[in-house]
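Presenting chain A:
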Amino acid sequence: MIPVLLILIPLLSGLISFFIKDPKAAKGWALLSSLVTLAISVAGIFIYNQAVNLHYDASWLPTLGARFTIGLDGMGQILCLLNAVAMPLIFAATYRNHYQNPGAFYALMLLTQAGMMGVFLSYDLLLFYFFWELALIPAYFLCSQWGGEKRIAVTFKFFVYTFVGSLLMLIGILYLYYKTPEQSFALQAIYNVSLTSGQESFIFWLFFIAFAIKMPIFPFHTWQPDTYEQSPTATTMVLSGVMVKMGIFAVLRWLIPVFPNAVDQFSQIIIILSVIGMLYASLIAIRQDDMKRLIAYSSIAHIGLMCAAIFAQNKVGLQGVMIQMFNHGINVIGLWIVADAIENKFGTRKFSQLGGLAQKAPVLAILFVVMALANVALPLTNAFVGEFLMFNGLFQYDIWTTAVAGISIILAAVYTLNMVQKIFYGEVSTLTAQADEAKTNTQYTLIILAIVIIVLGIYPQPMIRLTEDSVNAIIATIK
Partner candidate 1 sequence: MNTILFSALLGVVMMFSSFLVKKVTAYRYIAVAGLLFLLIMNIAETSGYHLLHINTRDMLRFDKFGLFFNTIAIASTLIYVLLSGKDIEYVGKNTADLYVLIFFVLCGIGIISSFNTLLMLFLGVEIISIPLYILTGSDKRNLKSNEAALKYFLMGSFSTGIMLMGIALLYGATGSFVIDIKPVGMFGPLPVSVMEIIGLSFILVSMAFKVSAAPFHFWTPDVYDGAPSVFTSFMATIVKAAIFIGFIKLFEAKAPDLGEGWQVVIALIIVSTLFVGNITAIFQQSVKRMLAYSSIAQAGFMMFALYTQNEMSKEGIILYAFAYSLATIGIFAILIKMKDLTFEGYNGLAKTQPVLAAVNTVFLFSLVGIPLTAGFWAKYFMLASVVKAQSGLWLVIIAVIFAAISAYYYFRVIQAMYFKEGNPETAEIRPSFRFGLIILAALIILIGIMPNLLLNWLYF
Partner candidate 2 sequence: MSITEIVFWFLSGLALISAIMVLLSKNPVHSVLWLITVFFAISGHYILLNAQFLAIVNLIVYAGAIMVLFLFVIMLMNQNAETEPRSKSIWIKLAGAISGGSLLIVVVAAIRESTNLVMRGQGDAIVPKEALVRTGDIGLIENLGKVLFTDYVVPFEISSVLFLSAMVGAVIIGKKDQN
Partner candidate 3 sequence: MPIHYYIILAATLFCIGVVGVLTRRNAIIVFMCVELMLNAVNLLLVAFSKMHYGSALATNAATTAGIDGQIFVFFIMVVAAAEVSVGLAIIVMMYRNVHSVDINFLNRLKN
């Protein structure tokens, strides 16, 4: 029942939220429902450890062989948890932001959450596709309704780009469907489908392009910085914190196990692309003057590493990816929260106009430094564990690739410290002269995040254990 609730609660509360007019009420309602979701997903983890079957199966489209099958495995647990943790934090952090027509805003946020939950939970390919789209639509509205001045064009680019991807994937889905012996979309049936190498590589690309756009991998990333820059920060947090993980999750759940040979065949190209992307994005990030864009590019770089680690196809790497999905989500949300606080206070994100904030807002400065250190994967922050494992996996794949990819660690230090220095250090600018400490809700959310970061950095083992079964399942399918 838990998986159903995970989808149902955000869905229903979202629909209800459409009809809430009063801003306070809308915020409260959203926060409440997201907290309930969080509680449930946490409960899910504990039950899970007692090895209870967390699957739900219902008839949906008998004539088409599609069923409403959802379930929680280790990987799903982690991502649902991320999804469930992210929302309350986001709502709390942006609690003071004022949106026109707040009911709709929070409704769409919750619907997005529901969609993503569905993606992480569905065990049926067609269902997966449904949620995949369902997550996209509200995000589209959020971005182009409440976004920046260039929002409409930018978000539309984002939408069409991803839409093309998902339509191509739909073809792939259908193709697989007709290859299954008993014409079914069920996970197992899809896993057992057998293709000729020609078909396999063809369908592989149909799927991969969709996921690569979502992640995004190097040549397909063009939608991302603009969208992150233009969207309202709350939405950006959802996009970069959780939705981006949909792509990676999908690769792990629907790509690696289904097309083992094609994955083998193309892993090299993809890893090379990812590594190029890492360096490329990092170098661009070094030159950024806009905080949001910088974070966007750094996020591209991190995602690139995850993708590379996936296609290295070994256990360590995959475990690293799984926990890093969570960690990256947490860290990047932390960075966005600060970005949001700064933008709200000064109405700008340009480093050139900021500076010396550490004198005015020491607490914010300290917390941001923690986030920044997590972003550069410093030991005893959560990101270190993930990146350590991922690089390890990549290393087992090839040492030179790892060495080149490692350069991004250095570059990450460069651009992150740039950001810290230009915002918080140095003399105060005209703008920051009469700044004061960040709002309490911002502080508290950041403190929570910081605690999570440190705790997971010092004692990551439980989460690593959580990934075991999923990884084994995936590894079993590889070769």
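A word on the picks: all candidates are chains of the complex that A comes from, given by their letters.
The rule is short, and it goes like this: a contact is a pair of C-beta atoms (placed from the backbone, for glycine too) under 8 Å apart; a residue touches a chain by one contact, two chains touch by 3 or more; residues count from 1.
Model, not experiment: these values are computed from the prediction.
As listed, 1, 2 or 3 are all part of this complex, and the one touching chain A is 1. For chain A in complex with candidate 1, the residues that touch the partner chain are 61-63, 129-130, 133-134, 137, 141, 144-145, 151-152, 156, 159-160, 163-164, 167-168, 170-171, 174-175, 177-178, 202.
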